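For this depiction, one protein chain was excluded, whereas all remaining protein chains were kept in their positions.
And now, chain A:
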Amino acid sequence: MKYVVLIYGNPESRTAWAGMPEEQRAAGLAYYQQLNDDLDASGERVVSERLADVSLTKQVSVQNERTITTDGPFAEVKEFLAGFYLLDCESLDRAVEIAARIPEARFAKVEVRPVMGLHGDEM
């Protein structure tokens, strides 16, 4: 079963991260590396990425067949998508167990959503 883990940041979590001493930040990154290594070893990580700053977002819309982009948001938003994992694991319980290892689960927000597939039972 595939699950997406969505990791949200918020202004407080970002400030806390920026204010951390160097060693603590390095430890945080090492912690993520360990998580990724573990998930690679078990074959459960399909892909994961950390996203660039929310201010680098391009919002895209098509109006009258023209593509229009707007930058931002720049103003402090309450929460923003900061990264994601695509997992392929045995069950929702296992996906939740993995999500709980993500540091943001302690001070920001982490969501687990099942991915839809092309399977279809006979009705």
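One rule holds in what follows: contacts are C-beta pairs under 8 Å (C-beta built on N, C-alpha and C of every residue); 3 or more make two chains touch, one makes a residue touch a chain; residues count from 1.
The rule we apply is simple: contacts and distances are computed from a predicted model.
The listed choices are "Polymer-forming cytoskeletal", "RNA polymerase sigma factor", "MetA-pathway of phenol degradation" or "Extracellular solute-binding protein"; the UniProt protein name belonging to the chain that is not shown reads "RNA polymerase sigma factor". When the whole complex is considered, the residue among A:Asp40, A:Glu97 or A:Glu111 that touches the unshown chain is A:Asp40. Those residues of chain A that touch the chain absent from the view are 1-2, 40-47, 88-90, 114-123.
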